[in-house]
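I'd like to ask some things about the structure below.
Every protein chain but one is kept in place in this view of the complex.
Up next, chain A:
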Amino acid sequence: MPRSTSIRALLAGAALLALGAGASADEQYFPLQSYRVGPYAAGGTGFFGGFIDYLNLVNSRDGGVNGVKLTWSEGETQYEVERGVEVYERLKSRPGIAAWNPLSVGIAYAMIDRITADKVPLITINHGRTDSTDGRVFPFVFPLLLNPYSETSGIVEYLATREGGLDKLKGKTIAVLYHGSPYGKETIPIYELLSKKYGFKVEQIEVPHPGNEQQSQWLTIRRLRPDYVVLRGWGVMNPVALKTAQKTGFPANRIVGNVWSNSEEDVIPAADAAKGYVAITTQASGAQYPVIQEIVRTVYDKGAGNLSDKKRIGSVYHNLGVLNGILNVEAVRIAQAKFGHRTLTGDEVRWGFEHLRLDEARVEALGAKGLFHSINVTCANHEGEGRVTFQQWDGTQWKVVSDWIKPDWASLRPIIEASSTAYAKERGLTPRDCAAEEQADIQSGKRASVDGK
């Protein structure tokens, strides 16, 4: 009897080992260049927390994507470029890398050559290099949902709805208060362009990094008496702007924040001064969405949640991380449908991102209706026509105050293509022929379905 038990135990052990080996063979790995310390830790912990929470949810609820388990590990960057590069070099040799998500413009820029050579996608959700929207020149870079130009256009469209139409913007004055960094400056030409197009006056005022002293800028604004102030801030600059606005008597409800000035961490330190402040977002905040509720039930209630402060569940950065998780996981799922339910190469996941088409029905099925609108990435358009919405801070939470607004992509595209063409020329690259690639995809799809029959 004892002997047979031991044999059985051995067999069971062997079976477990086999299962384990099988599982480790089919894994998709996400290297995370996170930042949990340093001046931008609030954004880093929220975003990477949300991302990890969603990957956890997919693993524990579905056993991964079609049986392929999702894995990840973190390397601390402190939002510094050289640390990000170090983490990249350290983790890039791990097997089964799906995509890189550094959430830092500087790190992303330094990685573009590297990931292109290594053929792995680089995701810069809501930020990044605007002209990387052109997938013909940047095959592996994806500024998903919203690049800086679309964000600018979205803000202008929203201000037009407040005034009652784009033609009503004529003669209005908009002051743009921007962070004195590459990120802050990226939209200067596009505000100029839109002001000419719609006939409003634009005044762009720089706040030197880090932006904890803005008295003189707001005095300029007071002299200027603009109809709106657009806040293109980052970190400590945002609450200081709101407080200084209050001091100089500029109403908060006429200040519109951009996508990196839209979090709880930006308004809570400003307390009263932030009441009525409006900011753009691609993902509404709040924990009421089914996917967030599922994360709470399946991940946090089992003590596996990534955020140490549960109050931050459903905050702007956390939801952005969850949304980023959804987009990454769905790209893997779409690529699996073509290449098979196995560990994919970076180039195969790139194909998945280029076919990342989530309509409203699919978004609802993912439990994210209301969290974000839809995405439609193609070979040529790596941004994916993300819609934006606007939220107003009521002193305790963000409330959505607009519909899902479409930026004016058609008039932005030529500027993007001019810039990406210049880049291609500088680097000696030949842009891809997207039409031909799509044709080839259709052909191979037909052949596959014939084979299937």
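Simple rule for what comes next: contacts are C-beta pairs under 8 Å (C-beta built on N, C-alpha and C of every residue); 3 or more make two chains touch, one makes a residue touch a chain; residues count from 1.
Rule of thumb we're sticking to: contacts and distances are computed from a predicted model.
Taking the options "peptidoglycan glycosyltransferase", "2-oxoglutarate ferredoxin oxidoreductase subunit beta", "AzlD domain-containing protein" or "Branched-chain amino acid transport system permease protein" in turn, only "Branched-chain amino acid transport system permease protein" matches the UniProt protein name of the chain that is not displayed. In the complete complex, the hidden chain is touched by one of A:130, A:150, A:195 or A:420, namely A:130.
In the complete assembly, the contact with the undisplayed chain comes from A:189, out of A:63, A:189 or A:251.
Touch with the hidden chain on the side of chain A covers residues 34, 36-37, 41, 45, 73-76, 78, 81-82, 85-86, 89-90, 93, 105-106, 109-110, 112-114, 129-130, 180-183, 185-189, 209, 419, 423, 426-427.
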